[in-house]
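Shown here: the complex without one of its protein chains, the others still in place.
Then we have subunit A:
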Amino acid sequence: MKLKQLESLLGDLEQFSNPKVELEQYPTGPHIASRMLYTAESSYGDVSGKVVADFGCGCGTLGAAAALLGAEHVIGIDVDPESLEIASLNAEDLELDIDYIQCDLRNLGWRGQVVDTVVMNPPFGTRKKGADMDFLCVALKVATQAVYSLHKTSTRDHVRRAALRDFNASSAEVLCELRYDVPQLYKFHKKREVDIAVDLWRFVPKK
């Protein structure tokens, strides 16, 4: 599948109708989501034929992208039942077979080294400090091959240090810097739209 085609399919997905600020629910736009998964597949072979988990999947955009690029088994995990309902409908619309689990990732009970790749657009930890680091910590325990994640560019040094020193990563690499446009979703947003700089990371867990 071509990048353009992937982006266009993801552009048709339903997004949050009532986003929850405490969960920092921001949709992962089709532009970023398509590039993230396309890079994971075309540069590293981390998607096709693999078991992929989408952490904090929200409406399921990243997981859907993984399934469209040929992942054999995709699992989306989110704490919010309304998001999971939208994610299920999105998967159905695209005729994708994706498993969803309702769970607070910090309390995830997991056996074994079965998941190859974790993809995620975690809460950036702006409202709840450290939320993105909680996600990263669990992702590096569950994945055997790679973790793809978005983090604010302003936290780059901190993310690298935590991943390598505390979370069992053998490598942590920023693949590219992206502009994440946050639409005016919540009342506390003063501007109509803001662009924030985010890094697309690839982490490799220690064997």
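Here is the rule we use: a contact is a pair of C-beta atoms (placed from the backbone, for glycine too) under 8 Å apart; a residue touches a chain by one contact, two chains touch by 3 or more; residues count from 1.
Methods note: contacts and distances are computed from a predicted model.
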Listed names "Elongator complex protein 5", "Multifunctional methyltransferase subunit TRM112 homolog A-like", "Thioredoxin" or "COP9 signalosome complex subunit 3", with the criterion being the UniProt name of the chain not displayed: "Multifunctional methyltransferase subunit TRM112 homolog A-like"
Absent-chain contact - pick from A:V21, A:I101 or A:A197: A:I101
Options A:L23, A:I75 or A:V147, residue touching the unrepresented chain: A:I75
Missing-partner contacts on subunit A, residue numbers: 49, 51, 72-73, 75, 79, 81, 84-85, 88, 97, 99-104, 107-115
